[in-house]
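Handing you this structure, nothing more for now.
Note that this complex is displayed minus one protein chain, with the remaining chains in position.
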Amino acid sequence: MPDNKDILGVFGDTETAAEGARKLRGAGFTNEDYDVLTGNPYPEGAFGEHVKPNRLFVFSLGGAFIGFAIAFLFTAATQTAWPLVTGGKPILAVPAMMIIAYEMTLLFAMIGTVVGVVFESRLPRSSGAGPVYDTRITSGYIGLIVTTTEDRLSTAEAAFKEAGAADVVRESS
Amino acid sequence: MQDRPRLTQTQVNEELLWPVFSFKRRHALAFIPPLILLMGGVIAVTILIYQGLWVTGLQRPAFWGFFIVNFVFWIGVSHAGTMISSILRLTQAEWKRPITRAAEVMTVFALITSLLHPVIHAGRPWRIIYWLLPYDFARGVWPDVRSPLVWDPIAITTYLTGSILFVFTALIPDFALIRDQSTGMRKKIYSSLALGWRGTPRQWKLQGIFGILMSALILPVFVSVHSIVSWDFAVSVVPAWHVTVYAPYFVIGAVHSGVSMVLTLMALMRWIFKLENYIWEDHFDAVGRLLIFIATLWLFFFFLDFAFSFYTREEQELAVMQRRLFEWPFNAITVIMIMTSYVIPIPLWLSKRVRRNIPLMFWTSILVNIGMWLERYFLIIPAIERKNELTFLWSNYVPSLIESLVVLASFGMVALLLLLFAKVVPLVPAWEAKEGIVFREDVQIGEVIVPGIIKETEEDKAW
Partner (left out) sequence: MQNGDQEAVVIPGPPATHEDITEELIHVSRQTGSRMKKAIILSGILSLFGFIGIAMQMANGIDDHTKWNFYAVIYFYIFSVTMGIPMAGIGLRFARAQWRRPTSRSAELFAIAGPVNLIFFIPILMVAPPIEGRNSLWMDWALAPWFPDIIMMLLLVLTGLAFLYVSLLPDFAAVRDHGSGFTQRLASRLSRGWSGSPKEWSLHKSALGILGAFYITAYAMTHLVLSSDFAMTLVPGWKDPIFPAFHAITGLQMGAALLIVTMYLLRRLGGLGRYFELEQFWGYSRLLLALSLFWFYFWWCAFILFWYARLPHEQGVIALFVSGDFAVENILARPQFLMFAGAISFSFILPFLILMWNILRRSIVWPTVVGLIVLIGGFFDRMRLYANSWSIDQVGGHGLDHLPTVNAPGLPDLLVFIGMVSSVLFLYLLISRLVGFVSVWETREALLLRFIKPWGVGYAHVVVKPE
């Protein structure tokens, strides 16, 4: 497998970035080859990019099951370990167990969701934003980052320049 | 909607990040009042710990006084965060943008402040740690999960954890923004906090899904927390407390007081941090309209509680109601409560001119919170002073200076934490403000230009 490298085109506004995406397509790159970097959300597919499906709900659901199990075990175990009748209520007081199970299910579902979001976002990255990045992206510039073989980097660079990129950033070897 | 100038992203960065990168006089001066209040509270708590709980007005049977009223009040205020941020996210209201983070973080700080109250209330708080660490497993003495006093910490912990996670995850893109604008040690710290965020469409899409999913998860928690706090009172058999409507009544009261606190916060933020470009009259107008609905719902539940107290004509319950309505000082408290929570603000807020007048909205929102604090007092104290039939067990609770100082200090603490937070991250989410700018498309209808929002984009068929 040849080593893929990154090259980033930095564009000043939406129109030139869209033009950059068109030029890349024209040069033979598909939407799997490039990604977009922006400082704020843009409408999905605005630059023809493709976002792979995520499995966030698996984390939330898994967390919910874990929370429910912990709550059920905790309440059942503590009540049977010290079987004291309080206020005439049964030893295994189902309504009380339901309240605690409800809270713990939601707590662990939320924790699962956060873990899922961070993981599915491919975070944390040990290299921070990475070597191929431009800090102007969080000031309104739009980045198109192409991941391709070394021989095609110059094609991408040409496409960027033709579209009017403000800058091109290459991975230093 | 008025014609708004379109800001550039550089402008947004400058206007929202200046408190993080510099410490201007207006921000510094804002610290003084909360610090003074907090100092008063620290002195009061020190005296209380040194002298004992006798320095408060608490005595049999009124063991719950100002501390618990304030505890319930701050848990109530914390509900604003979820109301504003989650419900407005789920309904995709555009006007949520500048206030979500401030509301969410106010939730966290209000919860932390409220959690201090049971600790102070214990009188010898170190004993709580002594009892819990190490936990005595040997005697098999477990917490009674059938008690609302156990449901309470579990619910509050859930809500606090959820809110902290919500705030933090939504902060990641702004950590990345500060990382990109910083140098040196600040850059290193914010790089770690940003977790390597780059702003790819996948990351943004997950942020969007996260916002909706987390909102949907935290909303049931939000309803349950204040319901469980209400059940601390309602599941008991104290006359005038054992009322089934307490749960939604407390929840809607919490939303009323919390959203009013958000109004106060919006006005203060706009003034201290010069956020005129982000917090508009439109936002006050929208929050005001929401509050009319919430306040009216609160009045309905208050009316249900009031009307049904006469339903069974039970002596004890009627006696408590009589105290609340006719005996000093509760009669004055009741009148002030109704006037400040509903009678004065709501008719004013029906007028669009008033809703768009920021100073008026600021002062009426403070009135509401005075009323809602008094409402908790109205609900708790008259009943508990007479909770037993034996007249020699009755007392008249008189709050002491120590308790009053602690209550005032709680306001100082929340304000202080918010001001410190503003030093670390922008209070208005920069990425949400920029998203609002990007998604905005003005449309001409006839001779009028109206603001529109991009709902979705599609690729050109010829692509």
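We call the chains A and B, going by the order they appear; numbering starts again at 1 in every chain.
To be clear about the criterion, a contact is a pair of C-beta atoms (placed from the backbone, for glycine too) under 8 Å apart; a residue touches a chain by one contact, two chains touch by 3 or more.
Treat the numbers as computed from the prediction; the structure is a model and nothing was measured.
Colleague: Just to verify: which one of B:311, B:328 or B:392 makes contact with the chain not shown?
Modeller: With B:311, B:328 or B:392 as choices, the missing chain is touched by B:311.
Colleague: For chain A, enumerate the residues touching the unshown chain of the complex.
Modeller: Given the touch definition above, chain A has residues 14, 17-19, 21-23, 25-26, 42-43, 45-48, 87-89, 95, 99 touching the missing chain.
Colleague: I need the residue numbers on chain B that touch the omitted chain, in ascending order.
Modeller: These residues of chain B touch the chain that is not shown: 1, 91, 94, 146, 148, 220, 223, 227, 231, 234-237, 242-248, 293, 300-301, 304-305, 307-308, 310-313, 441, 443, 445, 450-463.
We adopt the following convention: only the chains that are shown with their structure count from here on.
Colleague: CA centre of chain A versus CA centre of chain B: separation in Å?
Modeller: That gives a centre separation of 29 Å.
Colleague: Considering only the defined contacts, which chain B positions touch chain A in the complex?
Modeller: Where chain B meets chain A, its residues are 8-10, 13, 140-147, 150-151, 154-155, 157-158, 161-162, 165-166, 168-169, 172-173, 176-177, 179-181, 191, 194-210, 213-214, 217-218, 220-221, 224, 228, 430-432, 434-435, 438-439, 454, 456-459, 463.
Colleague: Which residues of chain A touch chain B in the complex?
Modeller: 14, 25, 35-46, 48-49, 51-52, 54, 56-57, 60, 74-75, 78-79, 81-82, 84, 86-87, 89, 93, 96-97, 99-100, 102-104, 106-107, 109-111, 113-114, 117-118, 120-130, 133, 135, 137-140, 143
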